[in-house]
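Worksheet: one structure, shown below.
With one protein chain withheld, the remaining protein chains of the complex are depicted in position.
So that you can tell them apart, the chains are marked A, B and C in the order they are listed, and the count of residues begins at 1 in each.
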């Protein structure tokens, strides 16, 4: 049988397994359309908040010498309401709307804004490592995670994904809380809190001092998180972190992810990275005789 | 004034700030002598346990495609008693003895083995990410950290360092507990738990499946930990993680470390890395007009 | 040696020292520094410029007459550009890049239309024209005191058949009126092989319209909010294009199909605003 790139991430079915990760190019419907045509199975929006946020001053992003990127964009975004209006015309593109907030009501309000939009899933960003009061500060508080997930699940029939990362508590506890509260899938992982200092001026480079490390450096960390989650819980997983080649994608499938997201690779290889990955996955599937992505998911766990 | 490489890490004074990190080449006194002659300010031994440990079967170490190394050596070591006998003849080399164990008594017994040895410091490995019952499982338990540090401090007059890493609890809590229990300095950080899967055989590569990521990928993470610790606590810090050039060393000084350790860089650049780093630091000091390392420590915090 | 030492990583911020500062107008300054890479960028390329402790901004790379040197010509505006404007000789800034594509320079009769600091890429373009090209440069400014680079342009073009025309909105210098009116007139009167423009979006929009509607090859260098400069953050999008990565230079064919060019841009939060 011809191999197919269709994947089922729990209730979510996508034509192709590789998605655009949140925060990368994710600001306009036209760009979403372009990425979809380039081979992305879905696009995740920038994390949206109730109110528009300007984010931090520049420098907000830079390329790390040893590989990868560091950013502290500060979750700049046009706000859920503006954004919802912009994507209302969308018909074709599977859009996952990423949300960030500090109390359950934030999320309920925002979900309501999208009632006229064609949304494939909501992704709750519980793990931004460099913005106070949202992100990891939320993800590290189990009671809050429970309330947010419960509220969101009561506000929508669209599948809801929780995005976790390495915070100050054990991310596996956040995963468990989210699952117990009815989450449909987990995205792992967000960027890892990090820093760089310019030795000439002796200053932290990012205006926010701390930022999130993404790209190749975090791939081995993200992969172990996916493997740990899939070994411990029976929940659909989207792998994210440092994926830039089809081999990386396969590694995440084997570790237990049924979908993947990528961001930094676009900075390195531009948007044809989706097509390259799709082609490589198909070749691998042909060679190994798989007809569906889901046949591969979690195979490395048997060893 | 001619710049000097002498550094004071609290009570510990070293002629040069860059040390060999624990677990790298750290198995024989002859090799320690060689590294010292190559420009290392001190050598940290492999983490020693009460009994000899064979460690895990190979593969235990491999080079990560995106840069850096992953290892799950499994803390193989000849045991504290054998090791102490081996280093008894040591006169010249500042040796820091790294210890690993699961109960306070383990540490007390081991420290006693070294009573006839010339030891510059003990480093407590509270943060190995891939061996059960020791390392991070200890570091993540504040009560145990307290007991171990207290016991060790009561067993010796030699300065005692706690080595921390990213575990399942917040490492800053471990740091605080260690400080409250009388620790003399902190080494940050150990390797970061990670994984890699071979797509051809579909197996985790390391025999232990999980391992610790080291080298360039973790540098931005280690640097932020040093900056976070030095911003929050008044304790001498040794920076460790991905340091391979003099610029890296300076970054860690500016973030608040008064000494540095390196391991993976030896795999990339062999042991002349110490000499290269020393030369680079001296040039930087000359250019910036510093006469001592300690003048630079923590300068990036003022921004 | 590490792999990234093999060649300079263009995404890595290099620290340079400002060696000379020249006042062009009361609100525009040119800051010179030494850097081999920046001295040789293509016309239209930009750098991300870090003003330590202040911000990081996209800036077109200005030419220098001295080899191995380059410059930025900055207009003082908000906090960030004022920070750069206030950098003194001897102080340090960080640069990464060059980023962006370059003008596709035709041969023959060329028309260049620059407004304000949009003249910067035009000056570098002038260093790339053939001696046989007949070059017309239009400089738009609000008033006499805002005019700069006129004599530099004449000097750069001294071996070419050329014309440098300045227009000021208030007529205090050169011709009175909008530069785009002159563009419309020129493309009606004469044949051009290429039209190039950089400056305020409305100016570029009209220039592109005038030339493109006559079937003349035209390129504009767009400005949008830029955070990363490398195609990651998305803040510079204009329609489905990312200005930093697909541009900054687009041609008339492409621009005439873009619904946002000339009308809207996104602010720091990413909200679409009218020009």
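As a convention for this text, contacts are C-beta pairs under 8 Å (C-beta built on N, C-alpha and C of every residue); 3 or more make two chains touch, one makes a residue touch a chain.
Every value quoted in this text rests on a predicted model; they were computed, and no experiment measured them.
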| item | value |
| --- | --- |
| Chain not shown: contacting residue from B:5, B:24, B:111 or B:166 | B:24 |
| Omitted-chain contact residue, chosen from B:4, B:169 or B:207 | B:207 |
| Hidden-chain contact residue, picked from the options B:55, B:142 or B:280 | B:55 |
| Hidden partner chain, residues of chain B it touches | 23-28, 30-31, 33-34, 46, 52-55, 57-63, 65-66, 69, 71, 73, 76-79, 82, 86, 198, 200-201, 203, 205, 207, 263-264, 266-267, 270 |
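We adopt the following convention: only the chains that are shown with their structure count from here on.
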| item | value |
| --- | --- |
| Innermost chain, taking as reference the mean of every protein Cα atom displayed | A |
| Inter-centroid spacing, chain B versus chain A (mean Cα positions, whole Å) | 33 |
| Centroid spacing, where centroids are CA-atom means, of chain A and chain C in whole angstrom | 36 |
| Separation of mean Cα positions, chain C and chain B [Å, integer] | 50 |
| Touching two or more other chains - residues of chain A | 65-66, 203 |
| Overlap residues in chain C, where contacts from two or more other chains coincide | 2, 53 |
